[in-house]
Structures are given as C-alpha cells and as structure tokens.
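I have a structure I would like to understand better, so I am pasting it below and will then ask my questions one at a time.
Removed: one protein chain of the complex. Kept in place: all other protein chains.
Chain naming follows the written order as A, B, C and D, and within any one chain the residues start at number 1.
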Amino acid sequence: MFTTRLIHAHEKKVLVLAALILFIAIAVPASNLLLDPGNPLHVPSHVVPLFGKYLCYALLALALDLVWGYCGILSLGHGAFFALGGYAMGMYLMRQIGARGVYANPVLPDFMVFLNWKELPWYWTGFDSFPFAALMVLLVPGALAFVFGWLAFRSRVTGVYLSIITQAMTYALLLAFFRNEMGFGGNNGLTDFKDIIGFNIQAPETRATLFAITGIVLALVLLLSSAIVQSKYGKVLIGVRDAESRTRFLGYRVENMKLFIFTFSAMIAGVAGALYVPQVGIINPGEFAPANSIEVVIWTAVGGRGTLIGPIIGAVLVNFGKSIFTAAFPEFWLFALGALFVATTLFLPKGIVGTIQQGFASRRDYKAAAEAEKGRTVSTRDPVDVQPQAAE
Amino acid sequence: MLTVDNINLHYGAAQALRGVSITAPMGKITCVLGRNGVGKTSLLRAVTGQHATSAGKVTFNDTIMNGMAPYNRARLGVGFVPQGREVFPLLTVKENLESGFAPVARKDRFVPEEIFALFPILKSMLGRRGGDLSGGQQQQLAIGRALVTRPKILVLDEPTEGIQPSIIKDIGRAIQYLRDSTGMAILLVEQYLDFCRELADHVYIMDRGEIVHEGPAETLDTPEARRHLTV
Amino acid sequence: MQLTSRTLRIVLLFLGLGLAFATGARAQDALKPLIDGLGATAFPQKVEAVKQLAATGDPKVPGILEKLSAGALFAPKTGGAVYLVEGDVVSDPVTGAPVEGVAAGSLQKIRLNNMLRGAIGDAMSQLTLLSPDRTARLSAAQALLASGDTANLALLDGALAKEGDAEVKAAMESARAVLILKTDTSAEDKKAAIENVAARGDRGALNILTAALATAPPDLVPVIQSRIDGITSSLAIWDVVQNVWYGLSLGSVLLLAAIGLAITFGVMGVINMAHGEMVMLGAYTTYVVQQTVASFAPGLSTFSLAFAVPIAFLFTGLVGVAIERGIIRFLYGRPLETLLATWGLSLILQQTIRTIFGPTNRQVDNPGWMSGTFDFGGLAITWNRMWIIVFSLAVFVALLTLLKRSRLGLQMRAVTQNRRMASSMGIRTPMVDAMTFGLGSGIAGIAGVALSQIDNVSPNLGQNYIIDSFMVVVFGGVGNLWGTFVGAMTLGIANKFLEPYAGAVLGKILILVLIILFIQRRPRGLFALKGRSIE
Amino acid sequence: MDQKITNSLLYLDGVSVSFDGFKALNSLSFVVAPGELRAIIGPNGAGKTTMMDIITGKTRPDTGTVYFDGQIDLTKKDEADIAQLGIGRKFQKPTVFESHTVWDNIELALNRKRGVFATLFYTLTPADKARIEEILETVRMTARKDHLAGSLSHGQKQWLEIGMLLAQEPKLLLVDEPVAGMTDAETTETAILLKEIAKTRSVVVVEHDMGFIRDLGVKVTCLAEGSVLAEGSIDFVSNDPKVIENYLGR
Partner (left out) sequence: ADDTIKVGVLHSLSGTMAISETTLKDAMLMLIDEQNKKGGVLGKKLEAVVVDPASDWPLFAEKARELISVDKVAAVFGCWTSSSRKSVLPVFEELNSILFYPVQYEGEESSRNIFYTGAAPNQQAIPAVDYLIANEGVERFVLEGTDYVYPRTTNKILEAYLISKGVAKEDIIVNYTPFGFSDWQTEVAKIKEFGSAGKKTAVVSTINGDANVPFYKELGNQGIKATDIPVVAFSVGEEELAGLDTKPLVGHLAAWNYFQSVDAPANAEFIKQWHAYTKNDKRVTNDPMEAAYIGFSAWVKAVEAAGTTDTDAVLDTIIGTSVPNLSGGYSTVMPNHHITKPVLIGEIQADGQFEIVQQTPQVVGDEWSDFLPDSKDLISDWRKPMSCGNFNVATGKCGGKGS
C-alpha cells in the first residue's frame, strides 16, 4: 500500500525532479566514461566527484528540511550525523588500506602507528567488513539521534533551546574527534584511501559509479520523503510545527512523531556523509564544526524550506556558487556569498522554490478572485501572511 | 469626527472590504454589526492603520490618515481595543498600562484612577504578567490600556467577548460615561445585539465586505436588519 | 651546579684575602681577564664570567654588567677581548679610555640569553645587597630568596648584621631561612628557619620544606611535616578560591560577549549571527582609537581605552542601526530568516575588515593600569581580569536598569512582544526597533573593547565567541537578562573547576554535555519564563 | 465516595492549584455524570479555564484528585494520553492549524489511530471522507474546506474548532466560551448543536452569555475564586444573591 502511494501520491513536481536526478545520475557518469574528452557533451573527470559532492550536500539538506521545514525542529547539529556516517565509511576505507600504509601495518592505520598505538581500539572492530560498515552508517547517526531526541523531545525541549543543544552536541563531538586519544586520527582525520569493495577509489569507473549511486539514493530519498510528507503523518508533522500543544490535545504523541522523523533524518544524513567521504577523499573533525551545520540550514533556506525541491536546489546552487567564486574571486567571494544570503532573505522570503510556488499560487488566487468578483461570491484561497507587518 | 470614505481592503488576492463608508461623530457611539467574517475587524484595521487600504480615504478630524503608521494615528487620538485582546504577555499589568504613555504629554503620564474604578481587578493584579491573566481579565486590561492613551476616538472590537455579565454592564456604563464626559467618538464592533441596542447612537450592518444597512439604533429591530444578522 | 658553587666559594675565600691588600690598579688588572671572559662564544662560559665578576665585589662591576645588559659590550666573532662600543666609538670597558685600531664593524654584540640575564640579575643583587638605596637592597634580598644559592649565605649574614630597615630585614631573614635549610647548621637555627619559611605559606615555601624534609635530621621531621600539612591544606583552600576567581573572570568575559546578544536575540528574537562581528568591530575600533591617540596625543595613551568605550559603543551602535533599518526590519515575524541574513552579513563584515586591515592580528596594547598582578591572600589577581570583571558588572547593571526602569526599555519589550499592537499604542516602532538593535550592537561593541585586551584582534575574533554567546543566552533562559548573567558565571565557574581535572579539551566537552543534560531538566533555561503565555 | 467516582464520568475532588502564591483553584470539587451536559459560569478569573487545563493535563494540580471514566487518574497522564482517553477540548482562544486547510484540520482531528506508523500508512477511506464532509456541513464550512485555516476570521476559527472537536468523537467535551464573537443567531445554533451532541456524550461548557446558558437549559455550576459558589438550575443559580453580587451584577 505504501509502495503504491510511493508512485501515485506524489506531487507532479517531485516526480519530475526525481526523474531529472535519476537522469543526471546516469547521464553524467555515462558521458564521462563513454564520450571522448573532445566531445562537447563530455563531462570532465574532475567534475564528477565535484557534482557528486553537491548531490551529497543536497541529500543532507533534504534530511534537514524534513525535520526543520516540516516539523519545525531547527537542528543546528545535522552536520554531526553527516560526519558520523562519513566516519563510519571512512573507517571502512581505512581498514581497506591494509598493509599499504606507510608503516605497512596490516591492522593499524598509520596515524595510530606513529602515535604508538599498540592495538586497534575495540570500536574499530568489524569495520573491515562493508556490510557492517554500511549498517553502522545508518545505525550510529540513527542511534545518536534516537537517544538525543528521546531525551530532548520527552523533556519538551523546543525552539531555540533545541537548536542550541543540537549545536552543543555537534560542538562537543567536534572537540572529541579532534582529540587524538579518540582514535579517529585527530584533526587530520581519515584520508589517503585506496579502494572500496575491491575497486580502486581513484579509478574513473569507481568515481562514476559512486556518482550514480549518490544520484539514485537522492532520487529515492526524495520520493520517500515526498510519500512521508504527503501522508497523514506528514500533516501531523506540520501540525506539530505550527501548534505543538494543539497536536497533543488531539491525542498525538508529539515526542514520538518528532523522534521518528528526527531519527530518520539523521540516518539519511549519515548516508549522505557515507557517500561523501569516498568522493572527496577525506573525513575529518571539521565536518562537525557548528558552522557547517549552520550552512546546511542556509542552503535549505535559500532553496526554500518546507518544500522538498528547495533544499536540493539550494544545496546545489550555493555550493556550485562557492566552487565558482572561490576560484574566480578568491579575495572577494565572501562578499558575493554574503550578499546572496542577504538578498535571498530580502527578495525571496520563502527561498527560491517557495517564492516561485507562492508566485504561482497568488497568480491563481488573483485569477480566482477576478472570477469571483464577477460572480460576487467571496471564495478565494487566501494567502495567510502577506500583511506588511505580520505579528509574531 | 472619523470618516471612512469608500474604502477597499485586500488580503492578498481576497477582497475583504468593498467600498465601505461610515462616519463616527464626536460624542456619539457608532456601532458596526455583522456575522462572522463579514469584514468588521478588517474595517477597524483600516481605521487604525494595521492594514493598508487599496482604495478610499480615512479621515479623522480633517486629517487624512491614509498611509499613516498606526503609532501616528494613536498620536492623533485613535485608541484601539483589538479583537483577541493582544495584551503584552510578558509585561506586567502595570507595564501594559504604562505602554500607553507613549503618545501622551509628559504631564499625563499616569494611569487615570477611573480605569481602576472601572476594572478593580486590574488594581489588585498590577504585578502579574498580562499573559497570565484570565481571558476576561485580559479584555479588561486591553480596554484600560487603550484609555491610558487619552484617545479622542475609541475603537473597540468586540469588547464584551469573554467578559462576565456584571462587567459588561460596567463597560456599557463606562462607554456612555466616556462619550458624555469627554465627548470622544466611539466606534464599536459588536455581535452582542442587546448591548448595541442599549448603547449605540447609530448603527451600521455589514455583510460580505459591504455596508448593507445603516440607521439609528432602533432600526436594528427591523426585519431588513435582522435578515443580515441571521445565518 | 654543584661545581659552580664550589668554585665560587673558593673565589670568595680568595677574595676575602685579596681585598685586604689589593690596590685599585691591581683590581683592574684582575678584572680585565674576567671581563674578556664575557666575550666567550658559549653562554655557560659567559655565565661563569659574570659570577666571577660579581665575586670580585669591585664597585665597577655593576656598571659593566649594566652595559652588558644594554647590549653595549662587543667582542670579536670568535671570542676574545671585550670592548665597549657606543656609536662608532670603541673604548675599554673598564677604564672607558678610547681604544685605537679596533673597528666597530669587526666586533659583534655580546648576545644575552635568559640564563645570562638571570646570572646578571643575581650578580647585581649580590653587589647591591649593601647598597645605600633601600629599594635596591630589598629587591636584592628578594632575588636571593628566589635564587636560593647557598653560596650567598655569608654575604647575607653580613648584610643582615648591618640592615636597619625592618622590611628589608624581614626579606633578608626569609632569604636566609631558605639558605639555612639547605646547609648543615644547628637544629635551633633550622627550626627558626622552618618557621620563617612556613610563615610564607605559598607554594615556594612548600617546595623548600619538602626538599628540606628529605635531608632533615630525624628530630626535625615531624615539625617540617606538620608545617607542610598546614601549608598544603591552606593551599587547597586557596586553590578553590582561585578556581572561583578564574571562573568569575571567564564568566565575565562570557557575559560581556553574550550580553549584547541577550538584547538582539534574547529580547528582539533576531537570531543574530553577526553578533560576533559587532564584537569584532568594537575591538577594531579600540585599535583605531589607540593608533589615533598614539599618533596625535601620545600623552593620553593610557586613557585610549577610556576613549574607545564610548566611541566603540557609538560606532557599532550606528552600524547596528544601519543593519536594522537596511535588513532586519523586513524580517520581523520571520525570525528564522534573520539567521540567514545575519549569517550573510557576518561573512561580509569579516571580509570587509580583512580587506581593510588585513587578515593578521592587530596589536592593541594593555595600558599600565591593566597590566601585572597584585596579591590577595594566596591569590595572584591580574589587573586586566580584575578590570574586566568590574567592567562587565557595570555594563550589566547599566543595561538592566535601562531595560527595567526606562521608558525606552518598556517600549522595547512591548514592541518585541507584539509589534503591531505596540504601534497602535502610539509607540514609534521603527525608532524603537532601530534603537534596540543599535543598543544590542553597541553593547557588543564595548564588549569588543574589553576583549581586545585579552584576545586576538583579528577578523575571526567574533567567530570565537558567537557559539559561546548563544550557549550562555540560551542556558540562562532567553529573554532574561539575569539568566544571561547567572548563566555566564555558572558556565565560567563550572569550566574552571573542570579544567584542572579533565584538561581544557575534555573540560569543554563536559561543559557542553552538561548544558545538553541541563536543558533536559529545564527546557527553557536557568531562568525560564513561566506562565500561560509561554506555550 | 468510591461509588461516586465509579458512577461519574469526570470526578474532581479537592483540587487546588496556585501560581506564584495565587490560588487559582481552591479545593474545587466537581462531578459530571455520563451523558450529562453541564454549564459553567463564573466571574473572570474564577478558574474555569484553569480547571479545564487540569482536566486535560496541561496543568498539574498541587493537591486533589481527578478521575475520569471510573478509576483513571488523570493527574498521572499527559495531554496526548488524556485526549486518547476521549477528552476533547475547545480553547478559549481559538487554536487551529493555521497552515493546514480547513479539511486537513478536521482530518487530523478525526478519531483514528494516532501512532507514527498508523498515520504514516493511513489512507482516507470513503467512510472517513463522508464523516469529514458531514462535519463540515454541520459547522457550515463546506465552502471553505480548501482555505487555509490561518485566513479565517475569528468567529470562523471558533466554528472550525468546534468541528475538530466533533471529529475527535470524545466521551467528554470541554468547551471554553464557544459563542464568544458569534452573532445571536449563531449562538442559538450552537446551543442546539451542543444539546444534540450531549445526547451521546458528556459536555462541559463554559460561557458568559446567559442567554445561551438559558437556551441550554441544564444544570449550572457557578465558580468563584477557585471553588464552587453555587450549583443548580439556571433560575436557582441566577437568583442566588452571591452569584448576582459576584457575577451577574445589578
């Protein structure tokens, strides 16, 4: 039943975007591998991991939007789940290096060797197996989100208080992962990977495949998310976002509602991180930096929160811009990026997608109003907050 | 005197007022009635400047108020008791009242004793936060607060909502007293027919964003007026 | 060490004999080879030479050592004869007579290092122990106490016998007690010395007693042990006091950093990510003011901080007003979007400062009255921390008064709770909004003035405080100034109690975890707003 | 005593609650029988809304017992539990989901399984659809079913909230000032509606509109200063000198 809804109940836009992503997921790698470099349609090799990175960010932004846009939980710590997923993958990749490290130690990664570690810490066990690592990619962020959410939602921590403790969480993890004693390579993190399930991680084919997988995962998660937000559960989430206590008085267990989406979202973020690491080639504690999590919020806001398409567009656009600007105007790109953020808030108050949607909606309304005017019946869909001075 | 001349008001695409004109003379109580959602509150928003009008003119004592910010209207003497009370929830009762000092001259920056005479409960709860009051207490506070600004016209949106009968009577008496003693204009939106009938000098009835009836209070009982007030 | 003091004693002995019949000229002859020893290439040799010079007791020596300190003594690169070089004039360091035939260019300044500077200091104190100048004697006695070199015992005994000034005498007694404990003397003497040392009660005394314990005769052991225990327990108490003080001091920094945010975020609800940059602007204002004062009115340099406070307040306040009018005012009712806009703004402000002042740190000096320490019981209190605490309290009280007592304060709160209704009450909301944001920014600016005294003045300054500031405001309870105050102090003190045990990194992690857990208990912060209106 | 608890749907005894030292409820005792429609009046600040807060789990009493449907101790339950037990509430200040349509507001209120997975896999059955349409008809919102609730006028929100209450199909309805801001005609309608509802369940209604109370024609409790001042028929209560003194005025 759920699967049928997966196909039927989506908004058309979402289906179109999912199809587009799938197309890109296939077309980009195909063009990179099959077309020769002279061909105008050829996608150069360095672009593949770059766009792969954007897709991972899009997945992360989508995950954040599920909790923020739809449930009103402004998580300033989603980067933590992303990073944990990334570390789980990174640990697997580290173990794959085997005796090819500089010290040729078949068990210990190099950074442990030169800091005199004698044996692999217990929490590294199992990471030589891909299925285990893949499971951990979901379980570690999921479990952290579950425990964190269980505590916080049960205690009814909401609003900025929740935001700030999620920030505290990622900040604490940042400091912890910086510590060399943690056994995750300190600030250098995990890097210099060799291969993934037996394939050379630097081979164009592997890159192309990773890209395709990322695209497919993004499309699937988009459809899944769409099914979720279209369901009655999705409506309850919006209810929680707008009037939490009212939802409670209707008999919904708000804490469970939040916990489910928070955990789900954390797992998606973990998957995004896991896909990210082999494509960029490094995972280090910098990913836990509070600023990174804030940036995710910003991509989402730029694209349009509370829409499924918005975060994807926002993440890709902002990061694409960042890639271009940092090379084109290395000294001034922060002005451009900063101005983009300010301008978005001022001129596109609901983000890119949100504003476009609203534009369509109000065109429809004005048409309907004009119709109604002829028939003299007040029957229009009233946009809610268009007054110049909305009260809070 | 307040004159509203042929105004329109829109919420986005939806039109809430269509060519509404009313007058509220000084020293008189003018009452606007109508069913839910016909545009009464919208009319008051147009008068107090909380929402822009898209056509028409609003004048008070020969000053054209179109485009004027609410605080400047308050300085002209427009006092407002909104629907839903809108007291400042985290300010104490005393501070809520004092928030009305903004538009008044320095010498008038005190809370007139009549307010406490009218609503004794406020005096006993000066230190409590506005948001903690009961609904009816908040309504009393909202009226008291508007009076602190020494308005020349008092605009009230369903002031009896949620208030106990004895105090409704007091409010009625107070409104009359204010009209008679200060000569201020009073513009009252009400659902409570008996209350209106007793107080009003002049009534308007609205329906679907338009004025559909006007006349002295007695005309409320005409079948034509009744028709607009029943479902 | 051992060797050095033995040689020194021999030299001293020799000196005692020698001085009796030495003539001025002979002494000069004796000095010359010692002075040339200063020209050695290795520092230990130079140190030895200084010691020997001091041991001569020759009145010329202090002058020569001063020249050495000032970098006026030169020697050939490979070592050898030492000359005094002033400008292009090369002269004999002892007689001051010009020396012909030696070019200043062929010589190299005799390098000093810390060990050599220390040796010079010791030598000077030996030589000035009998100086007629009281302060010179006092500092000489203190230096002897610090060096604890037993070779000076005889010297000290001699000086003590002549000393008339009580304070200097006490200092000498202390120094002597330290030396006594290191030598073999009578039990009586030692006992007195133990009491003298123990009376100091500080960590240095503890170390001396602990060292003495190892070599003490058995009958003195219990006495020493009991003194050690006494000092240890009083030190433990002072440790706690010290942690509290450090905590308050950290707390006051957090308070300063957060208090502007308590207005723009706590009162207005603007998620002000550019708050840190306002602090940074304040710090740069301090820099500019200091530079300006230094170049136009150098005499007023000590007061440049005092000028910086109002100027930073006005400047950042105006920037705040401009931001509010230009951006924030379009965002009321959309609090989350202020996050996006102010984040963008913070990037722009950082890069602007980077473009104007460059990416590196700017130097802001501490005025004299903000440098150094004073002792309070067993506590060494640094002046700059002290003033920052006082300053932060003053800012807090002023702000509290403004918000609670002034008309503007009332209007600010009314506007931020219900802007539309406030307007209908006749409150000029645009003015109040601009003033409120300006005030919060201005306060952030003066926080920057204070922070410039203890931290980097760099474009990244603000980034270092923004997270902590939000933590403090939220931990204390949004919208409550007292919450911010108590929150800052609590976090400061908790941090300083954890740090010695857990280390700085783990300590900070623990603080974050504690904040997370604390919020579970009090989901609306320390000073939660309670009541019906809070859903 | 036990008998009284088991025979009642709602049973409050000795309930007190104070805020910063102010006693909002003072040893209040109050019983509602199954199928009873009960009106509550009382001066502003008497504690009527606070009593509803206690019953629905929003506020915890300092002392006293609150039982529902026999032996269920409501003071041990939270809001969601209590709602699931079958207690529905309309707030004094209308609260609806502003960014949902009128239809979705009703759909969310509908009395169906409320777990995460139940809602995730929920599909709108024809029966549910019919039920929602029926409710929309009852509260006269059919024409506005696709409007966002945020764009409704004050009175329209009141109606929507009554609709949501109906959709919840609770055993006990707590209705706080339902006719505030309604015209006289609508007030009469509401009275009829509530009486209709009370045929199958219990209703507690708080109002200041004495005409409306009279229309209901049921037992009236008058609260004052946190406890019961008078109880009985409307004529009995409205002639009580204390009630006149404290509430009705002269």
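Keep in mind that, in the parts below, a residue touches a chain if its C-beta (ideal position, glycine included) is under 8 Å from a C-beta of that chain, and two chains touch if they have at least 3 such contacts.
In this text the structure is predicted, and so the values were computed from the model without any measurement.
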Visible partners of the omitted chain are A, C
Write down which of A:120, A:134, A:280 or A:317 is the residue touching the left-out chain. A:280
Based on the whole complex, identify which of C:126, C:139, C:242 or C:285 touches the chain you can't see. C:242
Which one, C:292, C:464 or C:520, makes contact with the chain that was left out? C:464
Among A:105, A:155 or A:245, which one is in touch with the chain left out? A:105
Specify the residue from the set C:135, C:183, C:302 or C:373 that touches the hidden chain. C:373
Identify the residues of chain C touching the omitted chain, counting contacts across the whole complex. 42-44, 111-115, 117-118, 121, 148, 203-204, 207-208, 211, 242-243, 246, 249-250, 253, 350-351, 354, 358-363, 365-366, 371-373, 380, 382-385, 453-460, 463-464, 495-496, 499-500, 503-505, 508
By the contact definition given up top, give the residues of chain A that touch the hidden chain. 44-46, 49-50, 53, 99-106, 110-111, 113-116, 175, 178-180, 185-189, 191-193, 202, 280-282, 284, 286, 323, 326-327, 330-331, 333-334
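Here is the rule we use: only the chains that are shown with their structure count from here on.
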If you average the Cα atoms of chain B and of chain D to get two centres, how far apart are those centres in Å? 29
The distance between the C-alpha centres of chain A and chain C, rounded to whole Å, is 45
Residues of chain A that touch two or more other chains: which are they? 245, 381-383, 385, 389
I need the residues of chain B touching at least two other chains; which ones are they? 11, 14, 50, 132
Show me the residue ranges of chain A that touch chain B in the complex, using the header's touch definition. 362, 365-366, 368-369, 373, 376, 378, 380-383, 386-389
Chain D - residues contacting chain A, complex: 56, 58, 78-80, 83-84, 88-89, 95-100, 104, 107-109, 114-116, 119-123, 143-144, 146-148, 150-151, 164, 168
Complex contacts: residues of chain B adjacent to chain C: 48-50, 69-71, 73-75, 78, 80, 82, 86, 88-91, 95, 98-104, 129-132, 145, 149
